[in-house]
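Please find one structure pasted underneath; my questions will follow.
Left out: one protein chain. Kept in place: all the others.
Let's turn to chain A:
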Amino acid sequence: MKTRIDSVDDVMLSFARQGYICDQRTALAVYLAAQLHKPVLVEGPPGVGKTELAKAAAAFLEAPLIRLQCYEGLDESRALYEWKYGKQLLYTQLLRDKLSGTLADTDSLEESMRRLGDLGEAFYSDTFLEPRPLLRALRADEPVVLLIDEIDKADQEFEAFLLELLSDFQISIPELGTVRARHQPLVFLTSNDQRELSDALKRRCLHLYIPYPDAPLERRILAERVPELDEQLRDQLVDFIQHLREQDMKKLPAVSETLDWARALVLLHADSLEPELVEQTLTLVLKNEQDAELARELLPHWFRARRAR
């Protein structure tokens, strides 16, 4: 992993080179997180590139990315570690003969207990430990970027469980004791604001809010990701998307939708936005029928206004 980050501009440049265009605020967050060893809580509407940010940061720092996807009911055995029960059972079966051999020459109960006790340790050792993402991140040989995706989907208990990890980069496992991070990972948490996160969690993180991009930023993103798209068409497209975002819709189009649409237009060899074309491809941008209907109503107005300009 890259250990030195010179400046915020350094981050921004590297991100741009990977095709992740961001504003200064986002680059600043990554810079501060790496320098202060603080997790970043990334919030924002879906599809603005929260997960992408973690990927870009991993590429920038030349560190592997470990991802933990959260969902309701996620618990420690899925997130942290689990014992390989099957292997343990198999081993006890296979070792049964060996076991009776070991115990054959003991004459007292205490002696057998002691020998079994020694053995017991072996069953709760690394051989039978199945590390899950969090433990993998802590025990990695090199610093990693850890992405805890959609933390708002996990239960409140899990959030509380994360606190130790986020503030001290360590986690307590009853059978093994406290596992401290060999190298402090750079942690990103993302949230779609499905429920309010606890103050304790927020306190431990830097807070970054990524809004929908404004027109210039979105144009830059499009130019970078879909360079084949004609420049004039790009302006039109961004203009239209920005217009849609001002409407009262169930699900507003995000950057990912803009990109999808742009790619589709390239495939269709379109060179300007025509009402007919928009109508046919609208479902790429708006995933809700009511929204699409509203957009169809808006279309003529928008075209008229645009022509007038």
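Here is the rule we use: a contact is a pair of C-beta atoms (placed from the backbone, for glycine too) under 8 Å apart; a residue touches a chain by one contact, two chains touch by 3 or more; residues count from 1.
Following the convention adopted for this analysis, contacts and distances are computed from a predicted model.
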item: Record-based protein name (UniProt) of the chain missing from this complex, from "Metal-dependent hydrolase", "VWA domain-containing protein", "Transporter substrate-binding domain-containing protein" or "Sarcosine oxidase, gamma subunit family"; value: "VWA domain-containing protein"
item: Identified contact with the non-displayed chain, of A:Glu43, A:Glu150 or A:Asp239; value: A:Glu43
item: Touch criterion as defined above, residue of A:Leu32, A:Ala223 or A:Met249 at the omitted chain; value: A:Leu32
item: Options A:Asp6, A:Asp97 or A:Asp199, residue touching the unrepresented chain; value: A:Asp199
item: Interface with the unshown chain - residue positions in chain A; value: 8, 24-25, 28-29, 31-32, 35-36, 38, 41, 43, 155-157, 195-196, 199, 202-203, 205-209
